[in-house]
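Quick one: the structure is below, and I'll ask about it shortly.
Below is a slice of the complex: some chains, not all, each in place.
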Amino acid sequence: MTAKTHLYAILEKAEEGDRLSRIVDLFIITLIVLNVTMVILETIEGINETYGKFIELFETICVLIFTVEYMLRIWCCTADTKFARPLTGRLAFMLTPLALIDFIAIFPYYIFLLVTIPPDYTLPLRLLRLFRLLKVGRYSHSMQMFGRVIWQKRRELYIVAFALTLLLVIVSSLMYFVEHHAQPEAFSSIPTTMWWGIVTLTTVGYGDVFPITPLGKFFGALIAVLGVGMFALPAGILSSGFVEAMQESHRGDKCPHCGKDIHNHG
Amino acid sequence: MTAKTHLYAILEKAEEGDRLSRIVDLFIITLIVLNVTMVILETIEGINETYGKFIELFETICVLIFTVEYMLRIWCCTADTKFARPLTGRLAFMLTPLALIDFIAIFPYYIFLLVTIPPDYTLPLRLLRLFRLLKVGRYSHSMQMFGRVIWQKRRELYIVAFALTLLLVIVSSLMYFVEHHAQPEAFSSIPTTMWWGIVTLTTVGYGDVFPITPLGKFFGALIAVLGVGMFALPAGILSSGFVEAMQESHRGDKCPHCGKDIHNHG
C-alpha cells in the first residue's frame, strides 16, 4: 500500500476500526462546527470589536487546514480507480459534488485576499462560508438518509407540490378578488395575496395580513379548514418515508450473537 | 382510420408511444400555464402599463388556439362510440365536465368582445380566466388522484365535517357568551365568534381576535387543547388516503424483468 492509497483511506469516511482515519474525521468535523458557529456569532454587534482579532486568526487557520485537506484530496484521489488518470481523473474528481463543496468552502477567503470587494458584496461572500456546513455531509449518516428519503418520495412530493401550487393560485385569486377593495395595500395583487395564502395555509398566521370583510372572513375560514390539511401533506410524506428508512436501516443489522443477518433467524 | 379518429386520438391524452399526440398535449399545457401566469402577474400594478399590449396579444392568441381546440374536439368527438350521433352525441359531449371547462376557458373573452361590461363586473370576468387551469386536469395524473382520494374518503370526511361543525357551533357559542360583554366588537355575535373559532382551532392564530377576560382565556385554552386535534383530522384522513392511493398505483406496476404483474411473483 503506497502513501497515496493510505492517505486516501484516511481522508475518506473512516471504516470501522481505522482509528487514525476516525481521528482525522472528528478533527475536521469539529473544525467545521466551530468555524460555522463563529460565522454565526460574528453577526452579533459588538462581538467583532471585542473578539475580531481572534476570529480572524481562527478563520485563517481553518482555511489553511481546509486548503491542505482539499489539495491532499486532489493529489490522492487517483488511488480510486474511478479517478485513476492523473489529469482527467483529477478534473473529474474536482467536479464531484463533495469536492465542489470543499472548493466553495475555501475560495471566498482567497477572493477577499486577492480582490477588493465592494462593500455591497462583503456580506453575501462572508455568508458563503456557511456552505462549509455541507462538508459535514461527507461524514453524516443522517444527512445522507434525508437525501435518500427525499429522493425515494420524489414522485409523491411532485404530485403534492403541483396540487399545492394549484391550491395556492386558486385560493389567492379568490381572496384577492374578495379583499382587494377593502385592503388595497395588503391584497394589492395576486402574488402579494399569495403571502397571505402561505402564511395561512401553513398555519403560521403572523397576523400582518388577514381578511377584514365579512365575505373575506367567510372564505378565509373555509380556506383555512380545507387547505390546512393539504399543506400538512409534505410533512406526512417525509415523516412516513423517514420512519420507513429508519426501519430498513434497522433491518440491515447483524445479530449481535452470531454475526448473521437478523432476518435469517426465526 | 379516418382523419377524424386520428385527430380524436391526438387531442385525447397521449397513449404511450404516440409522439405527435404527446407534443400537442405539452403544447396545450405550456400555453395554459403561461396564460394563467399572465392573469396572475396582470394584477400587479404597473405591469399592465408596461406590458399591457403584449399581454393582450398573447391572450388573443391563446383564446384563438383554445377555440380551435374546442371546435376540433366537438367536431371529432363522434369518433367515440359514446358520442357517435352527429347532433345529440355532440350535445352530450359538450355537457361533459371537461368540455364545459374548455368552454368556460374561452367564453369570457367573447363576452368582452360582444358586450360592454360594466366596470364592476370586469374583475370577476377576468379572474374567470383562471378556470383555464382546470384544463390541465385532463392530462394531470395527480389532479385525478386527488379527486379519487377525496371520493374514496367521502364517508370519513362527511362524519368529520359534521363533527367539526358541531364543535365550532358549541365552542363559538360558549366563547360568545363569555367574551361578549368584554369585547362587544370582536365577539359581536355567534357567527362573528366563529371567525375566532376557526382561526384558533386551525392554529392559524392571526391575533386579531383573542379572549382577554380570565374566564375567556381559561375556556380559550381548554378549547385550543381539545379542539386542535379535531381540526387536524381531515388532514390525517386525506394524508392516509393519499398514501394508500400511491401504494395502489405502485402495486399496479409491471415487473421490469418479465412484464407480468408484480403480484404474480412470490
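For clarity, chains are labelled A and B in written order, and residue numbers in each chain start from 1.
The rule is simple: contacts are C-beta pairs under 8 Å (C-beta built on N, C-alpha and C of every residue); 3 or more make two chains touch, one makes a residue touch a chain.
Source: prediction; values computed, not measured.
Chemist: Assuming 2 chains are placed, give the number of copies in the entire complex as this structure defines it.
Modeler: 4
In the analysis below, only the chains that are shown with their structure count from here on.
Chemist: So if I superpose chain A on chain B by CA, what angle comes out, to the nearest 5°?
Modeler: 90
Chemist: So what's the Cα centroid distance for chain A and chain B, whole Å?
Modeler: Each chain's C-alpha centroid was found; their separation is 32 Å.
Chemist: Name, in rising order, each residue of chain B that touches chain A in their complex.
Modeler: Residues 36, 39-41, 43-45, 123-124, 127, 130, 133, 140-143, 145-146, 164, 194-195, 198-199, 202-208, 231-232, 234-239, 242-243, 246 of chain B touch chain A in their complex.
Chemist: List the residues on chain A that touch chain B in their complex, please.
Modeler: Where chain A meets chain B, its residues are 155-156, 158-160, 162-163, 166, 169-170, 173, 176-177, 180, 188-192, 200, 203-207, 210, 217, 221, 224-226, 228-230, 232-233, 236-237, 240.
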